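One chain of protein is taken out of this complex; the other chains stay put.
Letters are used for the chains, namely A and B, taken in the order the chains are written, and counting of residues starts over at 1 for each.
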Amino acid sequence: MSVFHRFWDSDFAWDFRHSPVAVVSFLVALLLVLSALFAPLIATINPFEPGNLNLMNGFTAPGTQNAFTGESFILGTDDQGRDVYSTILYGMRISLFVGFAAVALGMLIGVTLGLVAGYFGGWTDAIIMRIADVQLTFPSILVAMLIFGVAKGFTPVEYRDQLAIWVLILSIGLSDWVQFARVVRGATLVEKQKEYVQAARLIGRGAMPILVRHILPNVLSPVLVIATISLALAIIAEATLSFLGVGAPSTQPSLGTLIRIGQNYLFSGEWWILFFPSATLLALALSVNLLGDWLRDALNPKLK
Amino acid sequence: MLSYIFRRILQSILVLLVVGLVAFAMFTFIGDPIDNMLGQERTQDDIDRLRGELGLDQPFVVQYVKFILSALQGNFGVSYEQGRPVAQILAERAPATLELAAVSAVFALSLGVVLGVYTAIRRKGFVANLVLTLSLIGVSLPTFLIGILLIYLFSVQLDWLPSFGRGETVALGGWTTGFLTSSGLTALILPSITLGLYQMTLIMRLVRSEMMEVMRQDYIRFARARGLPERVITFRHALKNTMVPVITVTGLQLGSLIAFAIITETVFQWPGMGLLFINAIQFVDIPVMAAYLMLISVMFVGINLIVDLLYVAIDPRLRT
Partner (left out) sequence: MFKLTTCTAVALVLASAAVAEKFSWAGTTDPQTMDPHAVNSAPVLGFLNNVYEGLVRRGKDMAVEPALATSWEAIDGGAGWRFTLRQGVTFHDGAAFTADDVLFSYERGSSEVADVRSWFAPVSEVKVVDDYTIDFMTTAPNPLFPDSIANFMIMDRDWAEANNTARPDKEAGNFATLNANGTGAFTLADRQPGLTTTLTPFAGWWDTAEHNITEATFTPIENPATAVAALLSGDVDMINPVPIQDADRVDQRDGTKVIRGIEARVIMLGFGHDHKELKYTSDAGEPNPFQDARVREAVAKAVNVDAILQTIMRGSAESVSQLVSPAMRGYSGAKADRPSFDVEGAKALLAEAGYADGFSFGLKCPNNRYLNDEAVCQAVTSMLAQVGIDAELEAMPVQNYWPELREDNFDMYLLGWSPGTFDHEHPVRFLVSTPNEEKKLGSWNFGGFSNDKVDELLPAIQSEIDETKRQAMIDEVTGIYQSEHAYVPMYVQPLVWGTRDNVELTQRPDNFFLLRWVTVN
């Protein structure tokens, strides 16, 4: 209780409560995450189970009755006769999972390498930052294709169907770490000149404890801001990769795959196949972006 | 200082070599060019013969070394798909991408600075917040979708702007430009908005936060106290001081504009290097992919090198 109270009374929480944009976007994001989490409970069918689908339900408009099967669907159906509403819920799970996991991976690699590069300097720094250069050169689509190719060679056939998701996480995470590394490296460079770090060094503390106990906490707030914005970017990147043909499999579509499929029906009049997944993606990415924006201002004391 | 520059250039060359090696390691995984090069009635003999001729039967390290050796002599090989020297193809395609990137950068920079200044001055204003929120919508949808929606609206429904391509171009020596014809200019509008939208948002936000920080500085307060008009303060004093980081970031972003024009070029069938690269992936056109990646890395590494050297020149503390 007291922890909660202390948090509620903190500047951070006060700031939050008095920013309607932050509150609304937080609620929207929360709602979306929760509905993805509880998709099996609130969806009408499991669209990832091919046996549940009836092709003859295909292209039913929202709220209308299908001419052959007589069934109707609140947000309509797509080309496979999948209920768009349920598919969005399940698809959002994939998108969020890929997003969170990719950002976590990018953050882990980036923060570690950034700390190491900034703290040790010299050749270590040079090697890490040049690896970052190499990384920047490779468009994420190529990274995705490479990892996919390599992974295919090494995964036992039973796990092949899970492969695409992990490939997406790896490739987005790998294209993501550079910005974490750069920011953390910069902050570490500044931080290690400060007296407390110099003092800790003088009394003979090792590099690990200094990095973890002293420097890391002080570089965390920019990392948090980047992580939030990266989450939105990762979800969108997943959609883009899907457009280029290396996305989630169409039998288990993510939001991005749904949009890629839906854009084929923009001209043909089946607007709902594109509109609802896009609107969901927009709501998700926008609320996360707005939260990130607010976070950046809230954590930057200079702007108060 | 000299030894730093030397070391840094050496590192950059190493980076290029590694990029090449990684690229060749990847090529073995992205598919097989043979099926695209031979027709339906090919036999296993044909497949083996062609593979031998192209050197695809050798380990990727050998392929890579061969590529580097001939690249050093200015020979980037011959495209599998087009049967023409890759250097020539890239030279043909480069103007389209560079012009698109330049227009996008100008669009992003000008609109970004204007909106950034506006939202910084009217910090609490309704319009400013609306602009901030709307600009986020642009970066909350995938680029390909924005492009397709723009085409749908402005080409198909309103019929104002062309749906694809560069329009008419004029050849000036080895350079083809779309700047000199009206169809070339209108063709640039939609793709450069699509490509520049993300950078525009980025620059706008950067200008806004830099401006807000500068406005709190003492010298601005003194200027206010002296009774200088707000306009003079904003533009002569505050904006001038925010331009250094803004230009640095724009410079760095120019590289990524070129590298990531891939999506925009695919959606708009823009005949630049990005489209060439996507085609090359689909055809598994290894020489084209290799040369494109090398070109992009030269660009990135070059920009990074210049920025780093400039920093060192300005701030001697970083020399250690």
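Miscellaneous remarks
Keep this in mind: a contact is a pair of C-beta atoms (placed from the backbone, for glycine too) under 8 Å apart; a residue touches a chain by one contact, two chains touch by 3 or more.
Computed from a predicted structure; not experimentally measured.
Among the residues B:L197, B:V267, B:A290 or B:I303, only B:V267 touches the chain that is left out of the figure.
Screening B:Y4, B:Y118, B:Y152 or B:W175 against the full complex identifies B:Y152 as the residue touching the chain left out. Across B:R8, B:R42 or B:K66, the single residue that touches the chain missing here is B:R42. Where chain A meets the chain that is not shown, the touching residues are 49-56, 58-59, 79-81, 157-158, 160-161, 245, 249-251, 263-270. Within the entire complex, the positions of chain B that touch the omitted partner chain are 30-33, 35-46, 49-50, 53-54, 78, 80-84, 89, 92, 148, 151-152, 155-156, 159, 162-165, 266-269, 271, 275-276, 278-279, 281-284.
The working rule: only the chains that are shown with their structure count from here on.
With centres defined as mean CA coordinates, chain B is found 23 Å away from chain A. Chain A meets chain B in the complex at residues 21, 121, 126, 130, 133-134, 136-139, 141-142, 145-146, 148-150, 152-153, 189, 232, 236, 239-240, 243-244, 256, 259, 263, 266-267, 278, 281-282, 285-286, 289-290, 293, 296, 300, 302-303. Per the touch definition, chain B reaches chain A in the complex via residues 7, 11-12, 14-15, 18-19, 22, 25-26, 28-30, 129, 132-133, 136-137, 139-145, 148, 152, 156, 205, 209, 212-213, 216, 256, 259-260, 262-263, 266, 278, 281, 293, 296-297, 300-301, 304, 318, 320.
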